[in-house]
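What follows is a set of notes on a single structure, which appears directly below.
Of the protein chains in this complex, one is absent; all others appear in place.
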Amino acid sequence: MQLRKVTAASAAVLALALSATACGSGDKDDSGSSGGGKIKVGIKFDQPGLGLQEPDGSFSGFDVDVATYVAGQLGYKPNQIEFVQTKSADRENALARGDVKFIAATYSITDERKAKVDFAGPYLLAHQDLLVKKDSTIAKGADLNGKKLCSVTGSTSAQNIQQTIAPKANLKEVSTYSECIAGLQSGSVDAVTTDDSILAGFAAQDKYKGQFKLAGLKLSNENYGIGVKKGDTATADKINTALEKMVSDGSWQKAVDKNFGPANYKNEPAPKIGVIVK
Amino acid sequence: MSSVLYDTPGPRAKRRNLLLSVVFFLLLALLAWWVWQKLDDKGQLKWDLWQPFTTSEAWTTYLLPGLGNTLKAAALAMVIALPLGAVFGIARMSDHAWVRISAGWVVEFFRSIPVLLLMLFAQEFYVRSTDVGSDERPLYAVVTGLVLYNASVLAEVVRAGVLALPKGQTEAAYAIGLRKGQTMTGILLPQAVTVMLPAIVSQLVVVVKDTALGGVMLQFTELLTARGTLAANYANVIPSFVVVAVVFILLNLALTTFASWLERRLRRSKRGTGAVLGAEDVQDLNAAEVAGAFGSGASA
Partner (left out) sequence: MPFTYATHPEAREIVFDFLQGYDVLGAFWTTVKLAVFSAVGSLVWGTLLAAMRVSPVPLMRGFGTAYVNIVRNIPLTVIIIFTSLGLADIFGVTLGASDFKVQGFRLAILGLTAYTAAFICEAIRSGINTVPVGQAEAARAIGLNFSQTLRLIVLPQAFRAVIGPLANVLIALTKNTTVAAAISVAEAAALMKTMIENEAQTLAIGAVFAFGFVVLTLPTGLFLGWLAKRLAVKR
């Protein structure tokens, strides 16, 4: 007798749990392909200055502003945009499956990625760089040999340094950039490497202000584009038009000033649509 | 018990114990002082690094949703693993050798593989063979890994729970003419559920802890990963770690306390058979007892 109750109860819980997850996946299907209500946009959640989830739950950063402007041109009001966290490794997949309409998340245009997704833009030209302490003597890439360098596990910036720029650098790999920056502050590493736009955002945070500087090395060219689903040229074209308008009506410069101004990040001028700087 | 190891201390022993206490205290104090000094040195004690945790925003935006995901994954894993574990546990007690042995192999296989490998494998499996969205994929992968592992452990819990019941229960059931299946579902399992309850609650602690694996390696936004977003905002890596660790400790201590309360209560209760599977037993089950495993003999 008792067992029947137990099985019935656990079956009920199981069914509940399953339906809860089923609901979860059901929710997203209706908004994946645009149309009426909302648009899903992929951004980063943990990069100050580019894409950051603020304590009040809102989002800030250059990528966020670009995404908001573009979505506006596509006919969505800010309150119709739903920002989704797209981790670096997940971006191609999220687009291919239609989880998000487009992605503006420090997404460099490369040939490898172009095989899997289509890009609009570029909308910003960034460079791989080093963030070092204010009084650091590291002035060129080769200075890193024998120095302690931090980057995120498996990042292309780290590989670039190890394979070509400074093979003898002592590389520490962690899971997020904020951990690298904390290590830089405590002195356990000498430099942090990734795109200068990302580094500038961290360096401008209140708690780190005035402690770090960018080495300004331009170790690579990173053309940030807006990723859309492969073959979705209609959206890509609309986004390109939107980006052109954003530059011409001054919104682009405004977004730059707002997000990179405090970081004292000297960005490149607005790139021409479709021109990739190799 | 421990008090047997030594006499009630006399005057000399008291002096020696006091001396030991003082020395040990000094050592601990030295350690604490060093920790404090280093933290202060690196500016980790500044109030503005810790202040965010007194605001409700830090909790409602980052930590609580993370904790919610941790609990969600743990609960889902447990709810799915329980019936699965019961099936395999009963199969391992089957009278048919082929059922018993193949169930034994499955259970031992999944118990001897690290949960992290199971999760990583599940993650890749979902990418390639299903259309589970990137939003839910980490959750699915984490839960799958946890279920595969914990169902195996729970299978052992169920088996041990049934075996812990007095033999008279089975004999009495046969005596009144019940068949094997009836004995299992009507007599043994209902009693075993009570016997197993404390062990199941203790197993939850293991599940909660293991969700953190999914955070670092699979980008599942549980408590530990939510900490990352928080630290990106407030630039407080160390304080955020301390806070998250404290949350885990409190949560798991609550579960452990509940489990041992349950255990005590069941042991004292006059209604049951007095057989209880406690936290200690489940600890042993969490490691693969490959030794006796492939035989299918009852573990001690």
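Read from first to last, the chains carry the letters A and B; within each, the first residue is number 1.
One rule holds in what follows: contacts are C-beta pairs under 8 Å (C-beta built on N, C-alpha and C of every residue); 3 or more make two chains touch, one makes a residue touch a chain.
The shown structure was predicted, so the numbers you read here are calculated from the model rather than taken from an experiment.
**Q** Write down which of B:V99, B:I113 or B:A164 is the residue touching the left-out chain.
**A** Looking across B:V99, B:I113 or B:A164, the contact with the absent chain belongs to B:I113.
**Q** Give the residue, chosen from A:Q159, A:S188 or A:N264, that touches the chain omitted from the document.
**A** Spelled out, the listed residue whose C-beta touches the missing chain is A:S188.
**Q** Can you list where subunit B touches the absent chain?
**A** Counting only subunit B, the missing chain is touched by 1-2, 4-7, 9, 13, 17, 20-21, 24-25, 28, 35, 38-39, 42, 44, 109, 112-117, 120-121, 124-125, 128, 205, 208-213, 215-217, 224, 237-238, 241, 244-245, 248-249, 251-253, 256, 280, 283-284, 286-293, 300.
**Q** Taking the full complex into account, what residues of subunit A touch the chain not shown?
**A** Counting only subunit A, the missing chain is touched by 89, 148, 153-154, 170-175, 179, 182-183, 186, 188.
The rule we apply is simple: only the chains that are shown with their structure count from here on.
**Q** Could you give the separation in Å between the centres of subunit A and subunit B, each centre being the mean of its C-alpha atoms?
**A** It comes to 35 Å between the two C-alpha centres.
**Q** Under the definition above, what is the set of subunit B residues touching subunit A in their complex?
**A** 42-43, 48-49, 52, 55, 57-58, 60-62, 75-76, 79-80, 82-83, 127, 131-136, 139, 185-186, 189-190, 193, 216, 219, 221, 228-229, 231-238
**Q** Please output the residues of subunit A touching subunit B within their complex, sorted ascending.
**A** Contact set of subunit A toward subunit B: 1-3, 6-7, 10-11, 13-14, 17, 21, 24-25, 28, 45-48, 52-57, 84-87, 89-90, 93-94, 97, 99, 175-179, 181-182, 185-186, 205-208.
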